[in-house]
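Here the complex is missing a single protein chain, while all its other protein chains stay put.
Note that the chains take the letters A, B and C in the order they are written out, and that residue 1 is the start of every chain.
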Amino acid sequence: MLTKEQIAKRISKEIKHGQYINLGIGIPTLVANYIPSKIEVVLQSENGLLGIGPFPKEMDVDPDLINAGKQTISIIPGSSIFDSAQSFAMIRGGHVDLTILGAMEVSEFGDIANWKIPGKMVKGMGGAMDLVSSAKNIIVAMQHCSKDGQSKLLPTCTLPITGIRCVKKIVTDLAVLEINPSGGFVLLERAPGVTIEEIKLKTAGNLIVPNQVLEINLD
Amino acid sequence: MLTKEQIAKRISKEIKHGQYINLGIGIPTLVANYIPSKIEVVLQSENGLLGIGPFPKEMDVDPDLINAGKQTISIIPGSSIFDSAQSFAMIRGGHVDLTILGAMEVSEFGDIANWKIPGKMVKGMGGAMDLVSSAKNIIVAMQHCSKDGQSKLLPTCTLPITGIRCVKKIVTDLAVLEINPSGGFVLLERAPGVTIEEIKLKTAGNLIVPNQVLEINLD
Amino acid sequence: MIQKTVKSAEEAVADISDGAKLMMGGFGLCGIPENCIQALLKKEVQALTIISNNAGVDNFGIGLFLKKRMVKKMISSYVGENAEFERQLLSGEIEVDLVPQGTLAERIRAGGAGIPAFYTPAGVGTEVAFGKETRTFDGKQFLLETGLTADFALIKAWKGDTAGNLIFKGTAMNFNPIMATAGKITIAEVEELVPAGGLNPNEIHTPGIFVQRIFQGKGYEKRIENRTVSF
Partner (left out) sequence: MIQKTVKSAEEAVADISDGAKLMMGGFGLCGIPENCIQALLKKEVQALTIISNNAGVDNFGIGLFLKKRMVKKMISSYVGENAEFERQLLSGEIEVDLVPQGTLAERIRAGGAGIPAFYTPAGVGTEVAFGKETRTFDGKQFLLETGLTADFALIKAWKGDTAGNLIFKGTAMNFNPIMATAGKITIAEVEELVPAGGLNPNEIHTPGIFVQRIFQGKGYEKRIENRTVSF
């Protein structure tokens, strides 16, 4: 089983030189820590920044510089500031190459639910609906099962959805999976110490198991 | 009969303190010369400037500072620069208070034609269609008749129109007229030395003559 | 140059009354109009409709309006971080219209730009699409969304001049410039107010035409929601 940090590390291997990337709140934010320094990418924050840097030193904290998770941040040389309309013009216009975000549920057709639990949670969708309806490539980072043990990889989402047929890949604590265009979770890699049987058991949606399933490589 | 300069001067009296104004090419551009210094207004140029100043001294000419007529200009303190989308956002959004422009024809319902003569002239509408469809107040500056003596104030426009039911007031070399909301040119003022009879003769559209018609005051 | 200066936040908001529809700049607590918020709290106006990306936190920003029950309806994209809000919402004391953040931004820009409606892919196939026209362009589905305007837009900039021109700093920009365009009356508070001509025309983010009133704010707290540092 992978820790949150290891999920982030595995996702970092999907990143290619020259990409503009939007990282969601939670595990996706951790991905930034594992991008190799020789790969140059630019992180977009939908509140109006291209070029997110590391968290600042205490003395450099600037309340006028935050990310979309409202965390204080620094900026890197070559960064730029813009308003919210311009920010989503970038996202909607397909200029952001990769979106990595968390989810409460993913369906075997790539639908995603991550913004609402009826009667319980009403925080809102923030920028997630814009991101998933527009991004060229969407990777979901999440636990394979919820805290009470229910699979989060489903035939269809039970929660109100954020977007339809948009997720391309999912990295969980148990596995790396790809959405099959005609439906189904294709098992690409399994976490060290996790059997295919366990993944089958914990995947409520249709799991497609190819002949070869590699172990996730975290080096 | 008024000269072009006198038409411009008469129109300048329509301008109120605090207005943002777009001046078209030709006579409208001359209006800027007659705005009293105690009345503060800001002139917008649709190529991306608020705060047009006088034409520059020879030594101050900057090819990167032109108005919509492609004339070199200066800018006044407090001016701002923006792109073409933002410029027409201002115009379309109703932020510009007054538009003054030239016309080839105006109909008695306030339709205006000023962008095309089929088979003869194909210069294009520039920003005129955006301006006339959005401005709160539109004043037309033009000669009462064309060079071959035809009235330019018509029952309906014969040329392809630029916008419908948008002109509020017309200042010509002969008269100041207002568009009656249910149709017709209301004669408000006549130029010095011009009789109501002459204006009637030279107005092809329905001319409404009130009991009192003042002489245009150019002081 | 047309002068837009008013003396104080109190003077700026004097004609905001019960039932007004307000846009308020800021993302979380970053770039919010702190002085106008204080002045409105003192006035205790009621039944406000507030268009703002977030709803502040329990004890700061718009959260203070919620505590005083000044808000009838929120139009926002994300309203977490606020227990009192969640309580009022679940109990039905407050209406909320949740709008995808990019759609919210674009609707505000459209409102200011005289665009009555536009198509966007965000929300297709979700609850957000209920009751909205769906239309296909080039094989992809989009929703029709309408422009938004407000009686007043309350925004916060870094620098401004007496002609109403504004410059923002860092991510405190966010929704402020677009809201400036969409208020029938736009009130800007700035950290530093200079005479017209004191700002470089090429560096201005919000041209003065969009701003009806401007004043120099004071005592900015700039609270931080998630202070996160590296060592």
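Throughout what follows, contacts are C-beta pairs under 8 Å (C-beta built on N, C-alpha and C of every residue); 3 or more make two chains touch, one makes a residue touch a chain.
Predicted model only: the values in this text are computed from it and were never measured.
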item: Which displayed chains the hidden chain touches across the whole complex; value: A, B, C
item: Candidates A:G24, A:G51 or A:G69 - the one touching the absent chain; value: A:G51
item: Touching the absent chain when the full complex is considered, from B:T99, B:S134, B:T172 or B:T203; value: B:S134
item: Contact footprint on chain B, counting only the chain that is left out; value: 45-49, 54-58, 61-73, 81-85, 87-89, 91-92, 111, 116, 122-130, 133-134, 160-164
item: Residues of chain C in contact with the chain not shown; value: 106, 110, 113-121, 135, 137-138, 140, 142, 146, 167-170, 173, 201-203
item: Residues belonging to chain A that touch the chain removed from view; value: 17-18, 20, 40-42, 44, 49-51, 75-82, 85-86, 88-96, 134
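Criterion: only the chains that are shown with their structure count from here on.
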item: Chain pair with the greatest number of C-beta contact pairs; value: A-C
item: Chain whose average C-alpha position is farthest from chain C's own; value: B
item: Separation of chain B from chain C, taking each centre as the mean of its C-alpha atoms, in whole Å; value: 36
item: Separation of chain A from chain C, taking each centre as the mean of its C-alpha atoms, in whole Å; value: 28
item: Distance between the centres, which are taken as Cα means, of chain B and chain A, whole angstrom; value: 56
item: Set of chain C residues in contact with two or more other chains; value: 109
item: Contacts with two or more other chains, residues of chain B listed in rising order; value: none
